[in-house]
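A single protein chain has been omitted from the complex, and every remaining protein chain is retained in its original position.
Presenting chain A:
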Amino acid sequence: MYVAVKGGEAAIANAHRLLVDRRRGDRRVPALTIEQIAGQLALAVDRVMAEGSLYDPELAAMAVRQSRGDLIEAIFLIRAYRTTLPRFAASSPIDTGRMLIERRISATYKDLPGGQLLGPTFDYTHRLIEPDMAEDGFVAEPARRDPGETGPAPRVTDILGDEALIEGDGRDGGGEPADLTRSPLAFPATRDLRLQALARGDEGFLLGLGYSTQRGFGRTHPFVGEIRIGEVEVEVDLPEFGFPVVIGRVRVTECQMVSQFTGSKSEPPQFTRGYGLVFGQMERKAMSMSLVDRALRADEFEEERRAPAQDEEFVLAHCDNVQATGFVEHLKLPHYVDFQAELDLLRTMRAERPTAAPPTEEPAAERDGSQ
């Protein structure tokens, strides 16, 4: 018998009211402002923009505040928001070679044109909690140094490319890139679709997969050819104008991972590459993305697909943390009827078991009706 049950409206309303109270916390403590979150928790905001797949620091800061710092919840809010807006256009592809660089390092070349620029990095810190963090102490202005007449800092892969020891960027076929927000994932996936999925994929999931490739599950022996972080202009070619115009700038992190390759029937031995590109300052994510991008290119290099990171269906179908959280978290919603059916089935199986020992106790009859 199926019995529909209603109820819980008051409980839900009060739970949400309690949530708002707990979110605000002690009223004697000043509330966080959006400027404070965007300015001082900037990397949390960056993660929400990257995985929410919507660049808007103010909106992402609002989502971080609303979600009490639960970043996957914040990403969910951003994803929901974007579905309410029309898409006006697609930008021209951003040119990371013309980035206003805030950090740029290479682990493969010490003396590269433009130099090794550490920028605002956690690297080389001692990872000790600073007592100053308990207070709002004095903060010195950053050091400055005249860069002189700086030319553009070429991408490292463009420098190596001259010797053909490293594969190129690949061709631009001229077609429209795949878009997983418009059509569902299909396998086998093209690299453009994979890159889109990875760019909005969960940092933790991709970090774990990237790590697994280093530990031998799809080993590619990678080097960081280059990581660069900074602002690039976004240009849109609008019919109103008939030419591309700059509409503003976004900050992105790019990682060029260089991997060994022994050659194939058609290709001489050369370095191959994995690519990472994400919104905001997200170095760990960009590195992980580039490792996984390279691992997923196994077929191109006639590599056997044996490891999870090389399995594109496994990676692409599970890297989205909004989809993942939706399916995992739905388990906590009422499943009373499903569970009742399982219970009944179990009882029937027990009753039909010929050699089963008699149950020591009769199940309480009223428990059946308590759903």
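Assume a contact is a pair of C-beta atoms (placed from the backbone, for glycine too) under 8 Å apart; a residue touches a chain by one contact, two chains touch by 3 or more; residues count from 1.
Please note the rule applied: contacts and distances are computed from a predicted model.
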Protein name, per the UniProt record, of whichever chain is missing from view ("Phosphonate C-P lyase system protein PhnG", "Sugar ABC transporter permease", "Oxidoreductase" or "Putative tricarboxylic transport membrane protein"): "Phosphonate C-P lyase system protein PhnG"
Contact with the hidden chain (one of A:61, A:77 or A:199): A:199
Residue ranges of chain A at the interface with the undisplayed chain: 49-50, 53-56, 58-59, 82, 85-94, 96-97, 100-103, 110-111, 115-121, 142-147, 150, 155, 157-158, 168-173, 177-181, 191-193, 195-196, 199-200, 234, 236-250, 252, 254, 256, 273, 275, 277-279
